[in-house]
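Omission of a single protein chain aside, the complex is shown with its protein chains in their original locations.
And now, chain A:
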Amino acid sequence: MRAVLLLALKSAWARRLTLGIALVAIALASALLLAVERVRSDARASFTQSVSGVDLVVGARSGAVQLMLYAVFHSGSATNNMRWESFEALATHPAVDWAVPLSLGDGHRGFPVLGTSAAYFDRLRYGDRQALTFSAGKPFAEVFEAVLGSEVAAQLGYRPGDHITLSHGMAELGPEHADKPFTVVGILAPTGTPVDRTVHVDLAAITAIHLDWAGGAPLPGLAIPAEQVRKFDLQPQEITAMLIGLKSRGDVFRLQRHINGYRGEPLLAVMPGVALDELWQTLATVEQTLFALSALVVAVGLAGLTATLLAGLNERRRELAILRALGAGPREIFMMLTVEGLLVTALGVFLGAALLAAGIVTLGPLLREYGVHLALRPPAANEWGLVVSILTTGLLASLVPGWRAWQISLADGLTPRN
């Protein structure tokens, strides 16, 4: 039996060019399917875990998705700010353990600038409750100090000690706060979350750079030098949003109700995990469509294999007749053909997985710029499931030429009819 399989291998090797093309098609299709699966599971994980350890995200009343988009992903903009008094009132609420303010609106060369407090670095968690860590330097302590996300530092080549200026608004060529440069004091380790693409400064700095501004432009004739800003009250009037951690998680619904009915101004509190899941659900259709399409591509690849093997059979009628004369039964002929198809499928899937790994290594850094973080790792359970279903489909696809060869070998016997 082993010798017959070896013979099947030699025969396949003799037709390596045509089989190779079918193999490449299957490899590309499998790589596509595995990549879509990898991207959707990893993207989902990195997306839904971009914030953890935060019980409530609070902002001016708008939609939950919109609030999450600007408060956590720093994309889009808040229609309204929340008042500083509201922040203070909520921060001192008896159920609240800690509160971190978030102020957005400025940018640095296309990256969002987040004004916050130094507590942000201690309190924010991501992924599986992992804390932020510094790959270099330390949190900001002075007004004009900045902490960069790993991506910002890597892309712009910044190191601690460098000076940067912020621009007003998110436009890359917006008006500059050129008179008040910041010193980079820390760089965060990569997290795979929006933190990587954010410039962090003290909340007071946001107030400071806008002291001599009004309505989005510098006030003419009024210029306050950087060294004098400390003479002013740097308490902001408004912030964009806040993060809240509770003493006891059991209080979360009670506090959420309290905030949503807050008397001072209309506010909205959302639980980040729930909101992120909801937000992901809106993308589910896209994700499922992509998956269905790539599954279809795999089906096309395997149909190509069936077609290749079937087309090859006509040229191999002599080969089958010779094998019959040597004593091969229809069963062995059937097996040789089926094994050949299954082998091509298996090699294709293996090659596809290798292609995916190579793609992650080469294209990973590029994808990271779009916020998709793919890690090089052995296939997860869901990917093994896909591999098994591709192999099963490949087996089914190989049964067709196997069955045809069975028929041919019965009809032809020892003398092939052409």
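Criterion: contacts are C-beta pairs under 8 Å (C-beta built on N, C-alpha and C of every residue); 3 or more make two chains touch, one makes a residue touch a chain; residues count from 1.
The rule is simple: contacts and distances are computed from a predicted model.
Could you tell me which of "Proteasome accessory factor C", "Chemotaxis protein CheA", "Stage V sporulation protein AB" or "Lipoprotein-releasing system ATP-binding protein LolD" is the UniProt name of the chain missing from the displayed complex?
Per the UniProt record, the undisplayed chain of the complex is "Lipoprotein-releasing system ATP-binding protein LolD".
Quick one: say which of A:328, A:360, A:374 or A:397 touches the chain that got left out.
Reading the full complex, the residue touching the unseen chain is A:328.
Decide which residue listed in A:10, A:129 or A:263 touches the omitted chain of the complex.
Spelled out, the listed residue whose C-beta touches the missing chain is A:10.
Since one chain has been left out of the picture, which residues of chain A touch it in the full complex?
These residues of chain A touch the chain that is not shown: 3-4, 7, 10-11, 13-14, 318-319, 322-331, 410, 413-415.
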